[in-house]
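I have a structure I would like to understand better, so I am pasting it below and will then ask my questions one at a time.
The complex appears here without one of its protein chains, the remainder shown in place.
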Amino acid sequence: MRLFPSLNLFSEVFQQSTDQTMRVFMKQRWISILRITAAIAAGVWFPLRVVFFDALVPADFAVEGVVFTIAMVSLFRNTSDTSRSEMWLSVLESVPLFLLFYPALGSSAELLAIPKILLLRHLFRIRDLLDSMDSLHPVLARILPLSAIVPIVMHTVACGWIFLGSGTAGTDPEPWVEYVRALYWTVATLATVGYGDISATTPLQMLYASITMVGGVAFFGYVLSNVAAMLARMDAAKEQHSALLDRVETFMRFNRVPPEMRGQIRDYFRYVWESRRGYDDSFVLSSLPQKLRSDLHLYLNSGLIGKVPIFRDASPEMLHDVLAELKTLIVVPEEIIFHSGEPAESMYFIHRGSVGVYSAQGEQLAILDEGSFFGETALITANVRTATLRAHTYCDLYVLHRSALETVISRYPEFRTHIEKTAQDRLRMRVA
Amino acid sequence: MRLFPSLNLFSEVFQQSTDQTMRVFMKQRWISILRITAAIAAGVWFPLRVVFFDALVPADFAVEGVVFTIAMVSLFRNTSDTSRSEMWLSVLESVPLFLLFYPALGSSAELLAIPKILLLRHLFRIRDLLDSMDSLHPVLARILPLSAIVPIVMHTVACGWIFLGSGTAGTDPEPWVEYVRALYWTVATLATVGYGDISATTPLQMLYASITMVGGVAFFGYVLSNVAAMLARMDAAKEQHSALLDRVETFMRFNRVPPEMRGQIRDYFRYVWESRRGYDDSFVLSSLPQKLRSDLHLYLNSGLIGKVPIFRDASPEMLHDVLAELKTLIVVPEEIIFHSGEPAESMYFIHRGSVGVYSAQGEQLAILDEGSFFGETALITANVRTATLRAHTYCDLYVLHRSALETVISRYPEFRTHIEKTAQDRLRMRVA
Amino acid sequence: MRLFPSLNLFSEVFQQSTDQTMRVFMKQRWISILRITAAIAAGVWFPLRVVFFDALVPADFAVEGVVFTIAMVSLFRNTSDTSRSEMWLSVLESVPLFLLFYPALGSSAELLAIPKILLLRHLFRIRDLLDSMDSLHPVLARILPLSAIVPIVMHTVACGWIFLGSGTAGTDPEPWVEYVRALYWTVATLATVGYGDISATTPLQMLYASITMVGGVAFFGYVLSNVAAMLARMDAAKEQHSALLDRVETFMRFNRVPPEMRGQIRDYFRYVWESRRGYDDSFVLSSLPQKLRSDLHLYLNSGLIGKVPIFRDASPEMLHDVLAELKTLIVVPEEIIFHSGEPAESMYFIHRGSVGVYSAQGEQLAILDEGSFFGETALITANVRTATLRAHTYCDLYVLHRSALETVISRYPEFRTHIEKTAQDRLRMRVA
Partner (left out) sequence: MRLFPSLNLFSEVFQQSTDQTMRVFMKQRWISILRITAAIAAGVWFPLRVVFFDALVPADFAVEGVVFTIAMVSLFRNTSDTSRSEMWLSVLESVPLFLLFYPALGSSAELLAIPKILLLRHLFRIRDLLDSMDSLHPVLARILPLSAIVPIVMHTVACGWIFLGSGTAGTDPEPWVEYVRALYWTVATLATVGYGDISATTPLQMLYASITMVGGVAFFGYVLSNVAAMLARMDAAKEQHSALLDRVETFMRFNRVPPEMRGQIRDYFRYVWESRRGYDDSFVLSSLPQKLRSDLHLYLNSGLIGKVPIFRDASPEMLHDVLAELKTLIVVPEEIIFHSGEPAESMYFIHRGSVGVYSAQGEQLAILDEGSFFGETALITANVRTATLRAHTYCDLYVLHRSALETVISRYPEFRTHIEKTAQDRLRMRVA
């Protein structure tokens, strides 16, 4: 499974489109990217500035400017579907109040930056953004947002810790050392490691640590359990196959199935897994509307269609109709598909594997390979099988039941002609 | 999803009712609120008084008084359904034994307050109380009680820790600092952080810490896992849709479905999600009794009923009967709904989208929009379709099968008249 | 739900039985109890003796004696189903090698007590023992064994820690203080709290702590997750009901169902929960063999049988047969059960609630209560309903379909007579 998003993620972001709906969609995506950028910039910068800076620094102008510009661009490019309350929120979170009032209020203007917290809600757009990128595995689209949100939460908690005095770690001439220590304390607390080399001293710090533990531990636990669940789902097919195998093994142990039979049963499940990866076609197909289902069916069976002569030059309509009626069947080596003399109920197409044709006396008449079909003779000209068919290898067969065959033949007489001709050729051969 | 309970929670609590059953129910609710209040008051006060106070303080009188009054009121207003044992429990937990015996026994009368622990069982009423409030999201109704129980547990553990001497933290001239330190130790222990800056010194403290760890960690873990499970269920529909998408994606990857077809399949699932939010109507409908199901059906389809002329002036009984027989069907753009010349099995109503009518020669005869119906011609006057119908957009259709149509027509002859008239008009038009 | 095992647990253990199989079973149970006792005694004593005692003490004789005696008793009372390897194991774990070789080897004879570890496997018998006690809630039977195994694991880890020198805690003149400290360290490590006030100093202690952390944390985590899962299952029915309600609520929100209809739908689910506790009878019934199912059915419906006159004096065989054919149906107030003039398909018995009988003109003819039946008229004497039936309250009805009725009547002609008589009386009344 290809886990890491390749470069076409970037090409997707920058792709052009002439389609009107698509262009609106692309504009929306760009606005999302801009707002997420603004949210990250504000989320990173403001806690830092509160803790480490007294005077105005260039970064203040940069961040406030970026946030404001992005908000204005988003509002004016996106007016159609913006509610009135959403517009006011946008204004509230983006107006650079801190800058405007700093000359008057000094450092205490930092309180006016509190509405910037609202910007963080744009981080939830990350999931929608990634969901809309087709080249990304859908599970990743749900894990990546966490890798943006978790660091910002940690950063904020760490800055709060510095603000309250850093506990036993105290202040440090080097701000970055102070920051690393606070981050270390934060991670040790959220991950419930709690070394205790740095700990709270004042009652306020103790309350802060307590809240961080309760809230943060819950948050961390939630994130971890989610990620685990998602990773588990990435290989759901393999997991389901393993569960089936487990049940089969326990069953065989309890019933003391002899080793030889166990081997055959295991081989069978190995074959099924290798040839189909355990993906149950029918589940996916049944959740699609008819046209897509039939298109997909046609695509999936293009191999079979290329191999079976009567399908090769059939019209698409007929193919649709025939394929819709086919059922798959796996037979194991030496399995007898039908006995000579049995009543005939269906005909078969070989998708993979080879099958031997035997007379009632057990004499081998022919070997049929991929792309052959058999069993049509009895279905059309007579009522009982005229030969015994036995699988030589594992075979993937497609079965067409009598009633389905009759429906198809009634609609497409050319199908009947082709099959009857083959049937007569074979009958003559066997009689000869 | 609206997570936070709005003000109508309060209006619900205070609402009046003239209905007899409702009034009993409202009285019960009030008694619940009072008993929860008593439980919280006792749970917060008694540990504090044991640890910090020697003499009687006014709060003793207040809390004991409130608890006793509430218990008496509950008993006398609620005599009908109170069992004998429940009554004795109520008396035992509410009689102010501590106050009565304080003059004689001094501080050791605190032991007589132990039965107050029984009051805590009333905290479990919180869930029932919230469950009965209709304006609260049902998941919240199960999370909120924890936010009452968890702090009381923490408070009690912290007071116990102070009682045993607070370990290495020792006593402090300021009781509130002592309390904050004990709470900090409690949270660090329950959340398994265990900084170790405050730790046990005497064997008794060590035993207390050990019990807190085993019991408390289990409790904390249980709470966290419950909350995680509930949050997961809040967006069950989205989750289920994602799981389906994951399977479809894996299937498409394994079978190397070409990009164009992938796009169509993804578009389809996006359409289904947007138009229905993935809520499977049939599941909810099937769990209702017939009358509610049919009322709900009528409501959900009021859009369709308003659009389709033959439904607009139908009697409610006929609508009930027709709607019960309709099946929904989604078709994708360019999907052919039926071919000219095919045998007819059902008629269709357009709920959303538009459909083109084509002659057998491929000439476009008409375009049908929301509220139109088609396919009735062949069903009533002939046996094979007289035109080819192809979807122009995604369409939400309702299908009425031949047998269902016949049942309806036999009961409501006016339905037949209307449909036959339309059918003849159309036939004439096509012939012309 | 009654969580705590009552005194009849003890009576169960000591109960006598005259039945042969039962007596074997009781003997087995006694042997289990004895072996578990031996395992606990050895598991508690040997770690302690290694750590705290040098010379022989009376407890050595007591424990070794008890273990040996119990093993011998078990072997000789239980010879039938003991395998040869099991017998040798029993001897190996019970022979008092330590006592025998102490005179020769001194303290180093403790090494000969290592096979006593094998005794711990008997602890797994606790679950089987509890599973066989019918008066214990089955979930408890799976939680209680843990409360025996977890303390023994902790005890052993703590003694090992003392043996290695107790880390920074060091030795203490008082052995019990030393033990409490070691236990405190063990719990803090297993619960991943890790205060760090006591920690490893020598490399050996560090290795011991590391192994305890890896193994112990896994064990602790496993135990906790198991307990949580089991507690969750204790109220599975309520949980399932809540999940259904959540889906219904989300559905109603998405479709903006009007408040009045929401109220009705919520009332319905409340009624279903109150009257049936959400236990799906059919699931349990379908997993039983026919005789038990029919006995249980008879018991569950004894209320109905007592109320309905035609059932009261029916033979048990007839009751079996009729009850097996009844289906349950809940109708809401004002729901019309059938209209006058409709074709008749089934007859109804009222289990709970009341139903009004109305003429085609809407005039109320009668009110039917619990134990009445209706709808038989049309089924027997005519083909269409002769009255309209409307529910006045929530009703629990039992439905008997026409084909089932005919089967019953063909077998029990007296049933026909009774029903026909009632039907004619009613018809006459309506005509009158």
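Per-chain residue numbering starts at 1, and chain names A, B and C are given in the order in which the chains are listed.
Following the convention adopted for this analysis, a residue touches a chain if its C-beta (ideal position, glycine included) is under 8 Å from a C-beta of that chain, and two chains touch if they have at least 3 such contacts.
Predicted model, so just to flag it, every value in this text is computed and none were measured.
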Among A:F52, A:F68 or A:Y268, which one touches the chain that has been omitted from the display?
A:Y268
Using the touch definition up top, pick the residue from C:V214, C:L365 or C:V384 that touches the left-out chain.
C:V214
Hidden-chain contact residue, picked from the options C:M26, C:L130 or C:A200
C:A200
Consider the whole complex, including the chain that is not shown, and state which of C:W88, C:F124 or C:Y299 touches that chain.
C:Y299
Any idea which of C:P58, C:P173, C:P289 or C:P413 touches the chain not displayed?
C:P289
Omitted-chain footprint on chain C covers residues 1, 134, 137-139, 142, 168, 188-189, 192-196, 199-200, 203, 206-207, 209-210, 213-214, 217-218, 221-222, 225, 233-234, 236-237, 277, 279, 281, 283-284, 287-292, 295-296, 299-300
Of the residues in chain B, which ones touch the absent chain?
192-196
Touching residues of chain A against the unshown chain: what are they?
176-177, 180-181, 183-184, 187-188, 191-197, 224, 227-228, 231, 242-251, 253-255, 257-258, 261-266, 268, 329-332, 334-336
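Assume only the chains that are shown with their structure count from here on.
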Shared interface numbering between chain C and chain B [over half = same, under half = different]:
different
Interface repeat test, A-B vs B-C or A-C, passes over-half contact pair overlap for B-C
Separation of chain B from chain C, taking each centre as the mean of its C-alpha atoms, in whole Å
27
Chain A and chain C have mean C-alpha positions lying a whole-number Å distance apart equal to 38
For chain B, residue numbers touching 2 or more other chains are 188, 192-196, 225
